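Report on the following structure.
A protein chain is absent from this complex, but the other protein chains hold their places.
Here is chain A:
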Amino acid sequence: MFCNKTIMITMKRLKIVALMAVLGFFASVVSVKAQDPAEGEQIFKNNCTSCHAATDEVVIGPGLKGIGQRRPIDWLVKWVHNPQAVIASGDKYAVDLFNKYNKTQMSAFPSLSEGQIKSVVAYIDAQAAAAPAPAADGAAPAAGAAPAEGSSNGGMMQYIMVALLLIMVLVLIALLSIVSSLSKLASISPDAAEAQNVPLLKRLAENGKKLAANSAFKTGAALLITLLIGKATIDAAYGVGIHQGYAPEQPIQFSHKLHAGQYQINCNYCHTGVYKGKGANIPSANICMNCHNSIKRESPEIQKIYRSLEKDEPIQWVRVHNLPDLAYFNHSQHTNVGGLECSNCHGDIAKMEVVQQRSTLTMGWCIDCHRKTDVNTKGNAYYDKLVELHSKDHKEPLKVQNIGGLECSKCHY
């Protein structure tokens, strides 16, 4: 009996020891995991980056670099679980923080465990330690890329230099001929004995008269004047009513290349009417402010937006595409129904620093497209009957001209 009892007790002890060992093992695993920067990175990116940076940069809340040294971990856990309660408890640091960041309340994250918060701190510390290294790595490829870019530029430069040289030679010839004719004009006829005493103006007048009497010079001058007038007339005639190449200076030096190109902001984000209405719309200042409430605030160009908002005065952008009132055009018909891209008519806006009218916007240009373009009939029940009728007599797909795209009254009424 006694023997049995001692065995049972030892068994019990063993069990407890084993349990403790298992628990201890788990605890150690958890604690290892708790300090895991990789896990911390995941949590940080999913939950914190919208307001905090791992550096000392302020995003919405403070930068978290060195947060582990700045605040004790117990405080951090309490804060992350319920910041409102910490502020309400009158904790001085918390209240100061709250006031410093415009009384913006941090979201509570009660679901994060203490271990997870420690991991995040470990990740931030690891980031701080690793920060200088990637910068050095980044510098090397940039330096390597520079010469390549330079050489590609070099090819272009050569062409420009050759073209410039050609122009210089032509200018030189023109200048030389002018000099020779002018020196002829001012020259002294060798047979005049007292030539030296004749004043320059008189000499010029005499020589001019002689030159005017010269029939070759007369035809030359007449030819030049005719050519000049002719070219000016042709230029002006071709330009009547056509604004192609019009790139007016705008009140704010807005770059489509930066916004639509580099930052890939969709045209529709600012031109809100382009899929819905006749006009594409020019954005009001509140749309600019969606980003420029914090981006490039010091730039004098951006300050113009702020001034406009403060005074409640619209920014007077200069309209680039002025289709005459005699022709009706609707954006939504072309973009939403027809499925055309903006660049089909406006050119590669995403590469334009200053927007320019690329297409001629003449009637011939419209008609040409209406002849060539297939109607976007897919998934649009409106066209079903038309397509059916059309395909009875024609093999080619339905073009815009087949549904009245060349009718005068479609656009002129």
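Methods note: contacts are C-beta pairs under 8 Å (C-beta built on N, C-alpha and C of every residue); 3 or more make two chains touch, one makes a residue touch a chain; residues count from 1.
Here is the rule we go by: contacts and distances are computed from a predicted model.
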Undepicted complex member, UniProt protein name, chosen from "Cbb3-type cytochrome c oxidase subunit III", "ABC transporter ATP-binding protein", "Protocatechuate 4,5-dioxygenase subunit alpha" or "Peptide/nickel transport system permease protein": "Cbb3-type cytochrome c oxidase subunit III"
Hidden partner chain, touching residue among A:Ala130, A:Ala186 or A:Ala232: A:Ala232
Residue, one of A:Gly66, A:Pro251 or A:Gly279, that touches the chain absent here: A:Gly279
Option touching the unshown chain, where A:Ser187, A:Gln253, A:Asn290 or A:Asn380 are the choices: A:Asn290
Absent-chain interface as seen on chain A, which is shown: 45-47, 49-51, 53, 59-60, 107, 109, 111, 170, 173-174, 177, 216, 220, 223-224, 227-228, 231-232, 235-236, 239-243, 245-249, 262-266, 268-269, 272, 276, 279, 281-282, 284, 286-287, 289-291, 293-295, 313-314, 316, 318-319, 322, 324-326, 354, 356
